[in-house]
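Okay, here's the structure, questions in a sec.
The complex is shown incomplete by one protein chain, all other protein chains being positioned as in the whole.
Which chain is which? They are A and B, in the order written, and residues in each are numbered from 1.
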Amino acid sequence: MGALGLLTLVLGQYMGLFWSPPERMMGDVGRMLFTHVPAAWISLLAYTAAFFGALTYLFTSRRGADAFIVGCIEVGVLLNVLLLIEGSLFAKPTWGVWWTWDPRLTLSAVMLLTFVGVLTLRRAVSDPDTRASWTAIASIPAYMTIILTYYSVKWWKSLHQLQSSPETVDVSMTLVLRLNAVAYLLLAIWLIAERARVAYREAKAEMPPLPPVEKVT
Amino acid sequence: MTSLIAVGGSGAIQGGWEYIIPAFVLPWIFFVGYAVYVRRLAQAFEDPQ
Partner (left out) sequence: MSDFAQIIAIAKRELYLEIRNRGRWAGLFFFAFAVLLMVAFAAPSTSVLRANAGGVLWIGLLLASTRSLDQSYAVEMEDGALEGMVLWPVRPWSLYYGKALSNTLTLLAVAFALLPLVIGICDVSVRGSLSDVVLFTALGCAGLAAPGTLYGLITAKARGSSVLLPLLYFPLVVPVILSAARGTTLVFEGDPMGQSGSWLGLLWAFNALHWSLSGLLYGRIAEDA
């Protein structure tokens, strides 16, 4: 799975860098969007998965759900950081500044803080069941505020943005974008699975061993 | 955020490769770096008890 993801990434990046023609207004710098946009999509996807994991945990209290949440949040944070750095790398040559209060970037920063907060909370709790429960509980309002935060920041900046939809994007670019997105998705799935596996083993190790079964004579 | 609208044309931003290269290298660092981190975590459990 991981190998597949890496392979796809190679292909996606190769296409992004060489095959895809330079964008009209941004020149080669536009190529960076191929690394930046998929990070945004997949990190949001990871957080969404974490949200559903949280709901699952609250209803079933299964340790597997908690392990899943950990994987999703960590990978989500990873991609979130990536997207913010990429965003800055993109902003400097195009807009001349390292940072801008563009609604989506601002939202990304807020999202990052929110979920880093949840991860920090985990470290503060020693009992695994409590930790799992509280992670799930904290994740839910955290996730739900994302939409409200998005709108509030958008109105704050009152920037009228053209959300790019595939119709407005040249076909050759959509393909590359989607390819990179698939690459990121595969890699994310792989990493989440790995991380969740470790977290699950951790959780099982923390459970006290069952008393030995007495032989009936 | 400007959208990917079309192809070609001149008058575009020239160069910028000092930003583009890191932008493409960074995902590798992140993905591989995290994978290594998870492997290390896993190894902590393979240790004999």
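Definition applied: contacts are C-beta pairs under 8 Å (C-beta built on N, C-alpha and C of every residue); 3 or more make two chains touch, one makes a residue touch a chain.
Values in this document were obtained by computation on a predicted structure and should not be read as measured data.
Every shown chain that the unseen chain touches in the whole complex is listed here: A. Among A:I137, A:L175 or A:A193, only A:I137 touches the chain left out of the display. For chain A, the residues touching the absent chain in the complete assembly are 58, 110-111, 113-114, 116-118, 120-121, 123-127, 129-130, 133-134, 137-138, 140-142, 144-145, 148-149, 151-153, 155-156.
Everything below uses one rule, namely that only the chains that are shown with their structure count from here on.
Separating the centre of chain A from that of chain B, both taken as means of CA atoms, is a distance of 13 Å. Of all residues in chain A, those touching chain B in their complex are 2, 5-6, 9, 13, 16-17, 21-33, 35-36, 39, 74-75, 78-79, 81-82, 85-86, 89-90, 92-94, 102, 104, 161-164, 168-170, 172-174, 177, 184, 187, 191, 194-195, 197-198, 201-202, 205. Touching chain A in their complex are the following residues of chain B: 1-9, 11-17, 19-20, 22-24, 26-28, 30-31, 34-35, 38-39, 41-42, 45.
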